[in-house]
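Scroll down for the structure; my scribbles are underneath it.
Only a single protein chain was left out; the remaining protein chains are all shown in position.
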Amino acid sequence: MRPLITLITDFGLREYFVGAMKGAILSVNPDTDIVDVTHDVRSHDIPEAAFTLRCAYSFFPPRTIHVVVVDPGVGSARRALIVSAAGHYFVGPDNGVFSLIYQSETVERVISITAEHYFRRPVSDTFHGRDIFGPVAAWIGSGIEIGKFGEAISDYVKLTIPKLVRDAAGVVRGVVLHIDRFGNLITSISAAELAGIGKARKFSVAGKEIHRIVRSYSDGLPAEPFALVGSAGFFEIAAQQSSAATLLQAQQGNEVLVYLE
Amino acid sequence: MRPLITLITDFGLREYFVGAMKGAILSVNPDTDIVDVTHDVRSHDIPEAAFTLRCAYSFFPPRTIHVVVVDPGVGSARRALIVSAAGHYFVGPDNGVFSLIYQSETVERVISITAEHYFRRPVSDTFHGRDIFGPVAAWIGSGIEIGKFGEAISDYVKLTIPKLVRDAAGVVRGVVLHIDRFGNLITSISAAELAGIGKARKFSVAGKEIHRIVRSYSDGLPAEPFALVGSAGFFEIAAQQSSAATLLQAQQGNEVLVYLE
Partner (left out) sequence: MRPLITLITDFGLREYFVGAMKGAILSVNPDTDIVDVTHDVRSHDIPEAAFTLRCAYSFFPPRTIHVVVVDPGVGSARRALIVSAAGHYFVGPDNGVFSLIYQSETVERVISITAEHYFRRPVSDTFHGRDIFGPVAAWIGSGIEIGKFGEAISDYVKLTIPKLVRDAAGVVRGVVLHIDRFGNLITSISAAELAGIGKARKFSVAGKEIHRIVRSYSDGLPAEPFALVGSAGFFEIAAQQSSAATLLQAQQGNEVLVYLE
């Protein structure tokens, strides 16, 4: 079986960056399958990269190697990591991009990458995706044990992710994490986490209330926004064949209120 | 030989959707080659998906599995299909995306997918690309006979595609299906179909006449729009190294008139 590497970056698709990184991977091991998750993370947006990884990784086969390069600190002293968790590997900078993996999975090991003989030479100060993360991922795929790349550490960078809390009025608060291309508002409200607190009665976002809670997009009514659990397990606000973002004049970062029964 | 799956969706490239769907395919059979045709079909635009499939599928090797997920009815009672035609397989929702295959090829079998043990579990109500269409395509690639997925049906959904007709004045009417990134106007006028009716003398679109009919883009004159048969077999209106759409102030949906000799 060929090793499988996935890529999440903020490189965009117009430049030569993604191509060069794939070339560096294939130069280590030409027998690698590479899958793009996305290269359109907003520039330097570490939380968005963490969310994308969280939504995607578990659908890949065991032993997949997920490389995340959203790396505003490239060339600084920030560390480079290999994370082993949930039967997968994760490779990228120590800047919080793996926070949602740390939160949702049992972490087996986190290695701080120092073994420079696995890097592409010379190592640039501006493009570690090509010179470090890509080649290291390819070597893992070739069977190098991750302990060979450096020492295990435990003080890796974690973004603070607030837990859902029910206030005195029976309200849980979250935010619009992301607006997708259909205009759906993806919220930070995990359906599994909310289930441990209570049952949603209605939502409110951008000053408008959403009373309809359904199972699938096709259960909605045209021009009436509704809430449902999206495919990544988070509540989202959607509208049938139209944009909820436009209907509600909502934006990324807006507060989302859930009124519980 | 590794099985080959192509993808046409309206998921866009920014979200985790395409990655998760590929992960679901590779979790069934990691030894699959996956080719993106496009993920930028306009949201919910079934005719555009049908046209893209019609232009692309025949260039792939026999036994390729083409997955089309433009699926505004996801989670509703709309059926899920496998179509066998022209030595290829087609997998997607029963909403008309395969209409141009039904029109141009001899259809061998259309299966309504019901065998849930081939689905990814749990099946979400919002993302059948990941949970149904991708895994089913991967199982077909692994050699499962398509009759195993459900019963053959004949009442599948077909979009109405008008035939070209010559009117009393010797004029044939079509529309601008699509404007490509070069500004070329792709029309609904099939060159093969028109050849059975007559020979084009001039075109008219957006109130402007096009008198020049050429073989290749380089035969045109700068700033003078011309007509030619595009690479998918449809007439298009183009301009040399500039945008015909801008020159003619034309838009998708504009009527196109062909004046016959």
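Each chain gets a letter, A and B, in the order it is written, and its residues are counted from 1.
The definition used in the following text is that contacts are C-beta pairs under 8 Å (C-beta built on N, C-alpha and C of every residue); 3 or more make two chains touch, one makes a residue touch a chain.
On a predicted model such as this, the values are computed, not experimentally measured, just so you know.
Summary of contacts with the chain left out: across A:74, A:140 or A:227, the touching residue is A:74.
Remark: the omitted chain is touched by one listed residue; of B:24, B:37, B:172 or B:248 this is B:37. Residues 10-24, 26-27, 30-31, 34, 43-44, 72-76, 78, 120, 124-127, 130 are the ones on subunit A that touch the missing chain.
Residue-level contact of subunit B with the missing chain is found at 1-2, 4, 6, 8, 13, 33, 35-40, 52, 55-57, 59-61, 64, 180-182, 215-219, 228-232, 241.
Here is the rule we go by: only the chains that are shown with their structure count from here on.
Between the CA-based centres of subunit A and subunit B the separation comes to 31 Å, rounded to the whole angstrom.
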